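What follows is a single structure, and I will ask about it in a moment.
What you see is the complex with one protein chain gone and the rest in place.
Think of it as A and B in the order they're written, each chain with its own count starting at 1.
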């Protein structure tokens, strides 16, 4: 397979401003062909200044042009750069990456001869199937989707249009993906949930007969796992973004546009509302409901339903190990301390009554 | 490879009751061909009622028949369903899935032509080797076992009878699996343990010469990792059930019928007894021993051996972020608070002695 055609292009500052629909100041023919952070940029790179506190970096940056807030007033000490004025510098920076054709190109359409594609699989227009991919019977893949090397797609899977599966992704049978989903390597979707029932001392497996249904524009990070439902389906709604190494158990539902940072976990049948932000290594216990618009901070354990939007936390602060040992010992005595405190209050109250002031 | 023959069958309520050996009430010729939750069931579906508190769902369910506790007395307001009376409704529900042939069918025996199977590998009767699988020299696979697409099975591996490896599983050399094990996708077994020794500031790797030995009826969840032993073996005993994204370090031993929920981790040389229940994201430090019958609750960190059965926990409760910030600040002062409390007690005691009542 040949390298895909490079799509990078060089634009003048004026052309770039035109592509973005923004005002600019500087040499209109200045050539911009890349993007970079202020610290590592060269003269052909575009940067962006999101927060005033990084302003000092401007002076030392060799960047050719900078996206700045609309009300930013360049001063001589900010350095000799081109300036693009934006209401949302970071957002327009993302659009500039598009103007400049800098995103990783997708591979050319076609089926690599080493791929194993079932006869009854249906592939849309412009689909790309990489080397050593396996596609099961009855699976349908929408127009323009890319299945990269080493992926295993089971039977009866539905993949929408414009999806990108990076290498070594596994989709179990009957999984459905909407349009424009991106799955990073090592993702497993549709694995059997942890459904067990005791018979004496032994566990019997409960067959997991549900599926995983994933909406449009969902992105899933490397080595994240999503189990199929036991009877009903596990559901990831449109626009959900999951980071790496996340566990989603059977029959979980994650609401639209919710973003979940790495290493988090959702136990069986928990539901998460829309527009939530679940920080890194958060854990949600089973059969709980989290309302729309909830933020859970890093490493928190959610032990009960959260019926109202807000920010929720658990955990203890970082300390030197020496202080931590001392505090940990006291922590175990906390109930006793509370009782002693109550006794003192009572004693003192008694005293106050007994002794004339 | 053709789709495996569908094994689903439709049974009359009477036939299903016969298959399960249960008493029933309702139309004996009512046709049942599926299983479902009460909320999503149709007229040909069997459901089960495990707990009285879900009884209200019966009325609104379209299910054809329900497995209920033996002492359950159907009332008119419970709806017009068939009834199957059971001592263990959930268990019999699992058996009904079998009666109805609803579990995911295993693929037909045979070796896919794209698989790479070493000449000296020995495959039992009815083994299925999927597309793009690699099987190493000297490996033996027992009768009826299934190795799905993309799996890599190293040299000298022993796999028992009736095992099911889902796609993209990796077994390192010399791993042994008993009979009827199920491994979900992305599982890695036999990777090198984290064995290091310092030489000056540099770490030297300690070759990991042990193996992983896994018993019968062990199930292992997606992307779980089990390291090989340093010298002796890492051992997972019969009937152990491991959920997704679990870490099992070198020389760990997990006892018979212990179940471990997702995202838990066991550091090197820890041992866990039989019939334990380790909840999600629990962590067990190295060189500890956990007795039989121990339950560890979600996200707990086990820092010392647990010599007695019981339920063990660590961690702090979920709070609003505002309250949590306040409490966290106090937490750091806990030792100081304890000392102040003791001083107050002393002062008050002194007072009580000094001042005549």
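The rule is simple: contacts are C-beta pairs under 8 Å (C-beta built on N, C-alpha and C of every residue); 3 or more make two chains touch, one makes a residue touch a chain.
Remember, predicted model here, so these are calculated numbers, not experimental data.
Trainee: Of the residues A:19, A:197 or A:262, which one touches the chain left out of the display?
Mentor: Counting the whole complex, the residue in contact with the absent chain is A:262.
Trainee: Among A:149, A:163 or A:285, choose the residue that contacts the chain missing from this document, as touch is defined above.
Mentor: Result: among the candidates, A:149 touches the missing chain.
Trainee: List the chain A residues touching the unshown chain?
Mentor: 1-3, 35-37, 39-40, 88, 90-91, 93-94, 97, 102-104, 112, 114, 130-132, 148-150, 166-168, 182, 184-186, 217, 219, 221-223, 239, 241, 243-245, 256-257, 259, 261-263, 274-275, 280-281, 298-299, 315-322, 324-325, 328-329, 331-332, 334-335, 337-338, 341, 344-345, 348, 351-352, 355, 357
Trainee: Could I get the residues of chain B that touch the absent chain, sorted low to high?
Mentor: Touch with the absent chain occurs at residues 114, 116, 118, 120, 132, 134, 137-138, 150, 152, 154-155, 168, 170, 172-173, 186, 188, 191-192, 194, 196-197, 199, 201-207, 209, 223, 225, 227, 231-232, 245, 247, 249, 263, 265, 267, 283, 285, 295, 297, 300-304, 306, 310-317, 319, 323, 326-327, 329-331, 333-334, 337, 340-341, 344, 347-348, 351, 354-355.
Convention: only the chains that are shown with their structure count from here on.
Trainee: Centroid from C-alpha atoms only, then distance chain A to chain B, rounded to Å. What do you get?
Mentor: 26
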